[in-house]
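Could you have a look at this structure, given as structure tokens, before my questions?
Only one protein chain is missing; all other protein chains are in place.
Right, subunit A next:
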Amino acid sequence: MISKAKPAVAPSIQPRPLARQPRYVTWLSLSVMSFLALMVLIVYESRWVYPEIQAYFSQTGNLTGQQLATRSRVYLQNAQSELLADQPEQEAFAAAITDIELSYGLSDMHVYRHQYECTEPSLRILNRVLARLEVAEIDRVGAVGELFGPIQCLTHIEMDQLDQRGAAINDFSVSTRQHNQVLTYSSLLIFVMGLVFWWLHERQLRRTDHATQETFEWMQRAMRDPLTGIGNRSALHQDVLAKQHQSLGLILIDIDFFKQYNDAYGHPQGDTLLRQLATLIGETLNDEAQLYRLGGDEFAALLRCPDTETLKSYCCQLIEGIRAADFAHPAHPDKKGVTFSVGGSRFMADEATFAYAYEAADKALYRVKAAGRDGWQVTEDA
């Protein structure tokens, strides 16, 4: 009876899911976020410090670079000098009026009026002096004396503004020092955090690699026959699928009367024989074939096979090889050594054609067994 080839069962091996992947992503994200936070902190601190420096130290030459009160006071003192200078009264008055006008324009500021009580009276004095100078109702010394009050006020404003600026610079200095400390310690902390997260990320990466490697090895083991180290039935299916559209030969090799061998020598010796036969088959086929153990005493070989003649040649080599090896078989009914029954078929590799090829090779094997074993048969193109 021709045994039907077992339906090809697609191996259900799939990579193990990477359970820790979400955390792996999280460590990496945290690490990147830490370094980003460090950059943001540095940029923020830079942007904080620069405008403050601009505000306190980069006003030279600008309109408010020198205090308005200072410039105003200088013009009043110039006016006094002009009034006391040895020159005609008319020229002295004209020059003084110009200086006092400029001084007035520079000191008539909302901020001065608002912060310093002496500003309003001073401006009124300047107005009065200007009016009296314009109509020459005041003598030079009197005008000079009148201007002392506004000069005193402006000096007070100057000193107070300098104090305020000094206090502001001092506050800035203290604040800068605090920011500097915050920047240093925060940077250090964030940098260390970033390194820790990165280290966790690397550790997770190694674990993932290890898990992948384990999965791969597990898959490899799942494809191997543990006794002989050659492939199993699943590996045969995988390899056929991997060689699609190639002309392949499938050879099924059955050890004749292996049960009797086991009964005679015991199973440990039977296992030894299986390993020796696997080696022998590989050597006989010049290591060009991929070998598989399909069952207790059944091997399969898969090899490139451009035509049926080549396949026959391989089958013949196997029979001759086992005969030449001359493994003892005390329980062989025909008083021979260990012998093979070999069936082969050639096919174009495909998931669908493999089942037919397997069935064809099995039929050929059956014919050998029916004919008394220790031989080979090939089914022409499956």
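Everything that follows uses one rule, which is that a residue touches a chain if its C-beta (ideal position, glycine included) is under 8 Å from a C-beta of that chain, and two chains touch if they have at least 3 such contacts; residues count from 1.
Note that contacts and distances are computed from a predicted model.
> What is the protein name, per UniProt, of the chain that does not appear here: "Oxidoreductase molybdopterin-binding domain-containing protein", "Tricarboxylate transporter family protein", "Iron complex transport system permease protein" or "Acyl-CoA desaturase"?
"Oxidoreductase molybdopterin-binding domain-containing protein"
> Among A:Trp27, A:Phe93 or A:Tyr116, single out the residue that touches the unshown chain.
A:Phe93
> Just one of A:Ala85, A:Val111, A:Ala222 or A:Ala328 touches the chain that is missing; which is it?
Answering carefully, the residue with contact to the hidden chain is A:Val111.
> Tell me which stretches of subunit A touch the chain missing from the display.
55, 59, 61-64, 71, 75, 90, 93-94, 97-98, 101-102, 104-106, 108-111, 113-114, 134-136
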